[in-house]
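The structure that follows is given in the form of structure tokens.
Taken from a larger complex, these chains appear in their original positions, while the remainder are omitted.
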Amino acid sequence: MSAKVALDLHPDRLLPAEPGQRAIARRLYDTVRDLPIISPHGHVPPRWLAEDIPFTDPTSLLITPDHYINRMLHAHGAPLSDLGVGRGPLSEADARKAFRLLCEHWSAYRGTPVRYWLEDELVSIFGVDVRPSVESADHIYDTIAARIASPEFRPRALFHEFKIDTLATTDDPCDDLSAHRQLREDPTWDGRVIPTFRPDKYLEPALPTWNADLDRLADVSGVDTGDLAGFIAALEDRRRYFTENGAVSSDHSHTDARTDILPESEAARIFAAARSGEVSVDEATALRRHLVSEMARMACDDGLVMTLHPAVRRNHHTATHEKYGADVGCDIPISVEFTDALRPLLNAYGTHPNFQLVLFTIDETVYSREIAPLAGFYPSVYAGVPWWFIDAPEAIRRFRGAITESAGFSRTSGFIDDTRAFCSIPARHDMSRRLDAGFLSQLVAEHRLPEDEAVEAIGDLVATNPRKAFKL
Amino acid sequence: MSAKVALDLHPDRLLPAEPGQRAIARRLYDTVRDLPIISPHGHVPPRWLAEDIPFTDPTSLLITPDHYINRMLHAHGAPLSDLGVGRGPLSEADARKAFRLLCEHWSAYRGTPVRYWLEDELVSIFGVDVRPSVESADHIYDTIAARIASPEFRPRALFHEFKIDTLATTDDPCDDLSAHRQLREDPTWDGRVIPTFRPDKYLEPALPTWNADLDRLADVSGVDTGDLAGFIAALEDRRRYFTENGAVSSDHSHTDARTDILPESEAARIFAAARSGEVSVDEATALRRHLVSEMARMACDDGLVMTLHPAVRRNHHTATHEKYGADVGCDIPISVEFTDALRPLLNAYGTHPNFQLVLFTIDETVYSREIAPLAGFYPSVYAGVPWWFIDAPEAIRRFRGAITESAGFSRTSGFIDDTRAFCSIPARHDMSRRLDAGFLSQLVAEHRLPEDEAVEAIGDLVATNPRKAFKL
């Protein structure tokens, strides 16, 4: 890899190569390219926006918090600590060293969406015009560092620059949502930043932290969580608080998608056992599945959309987890099953007019077999777009190819970026628009859909579907 | 969506967009476009043809009985009863209302095979030339209503118009096949309409209706079904009756594909327990798996081809099932396993010269992993084409892409339409021919197959394969 090679973005990137089809795809893409971004699920810390905290350096902005990037460098032998993971603020020397590691391994990202997003960010946001390499690393670092020092690159300015219409964060049920309140009460701020209710750990009685979390929940809600009824009431209270503060959805990520509903007395019995620290793993799992269905029951009342992100083995490498904590790149997906797993929940609430359930998966086998058939029958079910490891061009094409024939376009969620990498948000949404334009262009080129309908379809995917699926 | 937009069918629809490849595909498609239709598995009621019953109205022809269509409207909030499901004949007002619902949600079907088939039917059969919409609904309704009132649109006329060579129906083992006999004995009728032996419910001792069904089987066959030997003899008797009346295959759809063979005494013991109403779910399942292998044993004797359509969770939404009955759109597929499941059956009968087994799946994961390897070794095994939810363009392309490399073209079943939507039969077979032309054109364009062999291959797929796989 030679130094000082130009880096630029081709206007037709990701559009299909065949000239006739590309021309159609270009026309479709042009109709949505500049539409505002709706981001109904993600992980940007709301405090960044509330306090408009300047980004400190390129590494802590782009590398340290992004496990998509770090995991590949780890696979190439870089210790996570060299990337800033699990450390406080880096010295400039260390930040430059980490940035150089990324540039040195630029070739490792060939063909990955990480590379695609980074290139888009580097060029579109930071004005970088040289390909990352060992030789160009410092120059690129300096270019970014200079930009983020200016006020136009603070989070609030970027939020507007990115044309973000709505940004959802992900929040603990006990969070006081002060950052969200601060934003809403700020007369100088007109962006929409909304919380998401994410109760996972409160629904897992086997976790060692569970009892302490429930005590905290009691404190925050003012409702005694000593028995199941109280716990349920406390959760309802916090959901209400979230709803009052703008939340439109709750998000759920457990090892499986099962939703078996227990008899009331059995649920109460297990809950009591768990509260006294005497619950078996099987009982804890049974209660968690019951509680996931309870979330659906509450959703029928309070209207929060329910999203499922199941089936990831978290912290697969124990030593890495012990040293660096969670969310550092060693979560590995497992297979999932929806048809039988969701049956109790869907039999109870699947046709309730106030209920909406968006199903995400990393296990692509369920697209045509389970998700599309479910979303093509139940008015409540939406097929969520590809997530995490498969939020990538080829996988997104497979998604449309596998989902559309049973569920059409209208039963899909619209794009979610699901990211904590704030600067990657425009690139991710733009990627999705290009890919949807490409998929639709094939339908048009093969005379399976008139072009005027394809224009309407892509407009829906960008604007209508996320508003409908997430009640925005 | 505006009113009065033209609706037409492009002659190149579904062929690949790349001009060089499209030219090849066109040439291939042209060689089979007008060949007669062989439909070795489907669900058209034979009485329609026997009595040449006129279609009454567009809704009861196209919407009410078609769960492919209804399920999507249900997902968009339409009660199934508004579509005529579970009701008697509709008033004209209600029929028009249902038809308007479909036209109103025309955009929901974008990218689905339902839309593709309907467009083909509307234009090719009914002469509709305007895109369905709220505004055009009544006009289209009237156009179709006028057509089906004329004698050329009665089932027998359409059968010939569609160039149907052979049409298989699906029938209960106790059916007297009088409609089939009526057709065969009618000197004015020269079409081939054959029954298919579908014994599912007789093989499931856990069903509440099982004992009554076996009593009826005894009545019809004249063989006492009080013990296993009698039951087996009664089934053999009915298979013989079906064979005598033209049947070439038996069809089987159970929750799994297992075929474990029980010791004779154990099978007899469970059968006796089931007959006296004292069978456990596990025992009933074990007996069903044994009986599926018994069907294979009988097939070696009587030559009926055996087809498997496993792994669908029927009536997933209990409330819908209770209100509307079965086959109304809430069946959802589950994963399937063939390698181990079929091993007992294939070890016993897999190389028997008189045995043929066609494997269908909605779980695409088994294509390259299990079905193609099985069909590429066992002389009896054929890979069935995509079925139900995946009988669709992208899925059919995936099927050929996943099956061909281990099983070639010769070990596949040929197209089956599996439909109760009589008017969709030509569109479905034509779709299949276009897609096979497209797949083969890629092999030719990439210099993996000479064009003269591609011509032979597509001819085989349309004419030779179904005759061979179904012994027609």
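Each chain gets a letter, A and B, in the order it is written, and its residues are counted from 1.
Definition applied: contacts are C-beta pairs under 8 Å (C-beta built on N, C-alpha and C of every residue); 3 or more make two chains touch, one makes a residue touch a chain.
It should be emphasised that the depicted structure is a prediction, and the values quoted were computed from it without experimental measurement.
Shown here are 2 copies of a single protein sequence; counted across the entire complex in this file, the number of copies is 3.
Here, only the chains that are shown with their structure count from here on.
A straight line joining the Cα centres of subunit A and subunit B is 40 Å long. Those residues of subunit A that touch subunit B in the complex are listed here as 18, 20-21, 337, 339-340, 343, 346-347, 350-351, 365, 368-370, 372-379, 381, 401-402, 404-411, 442-443, 445-450, 452-453, 456-457. The touching residues of subunit B, when paired with subunit A in their complex, are 1, 5, 10, 12-19, 71-72, 74-77, 107-113, 116, 131, 313, 316-320, 329-335, 362-365, 389-390, 392-395, 398.
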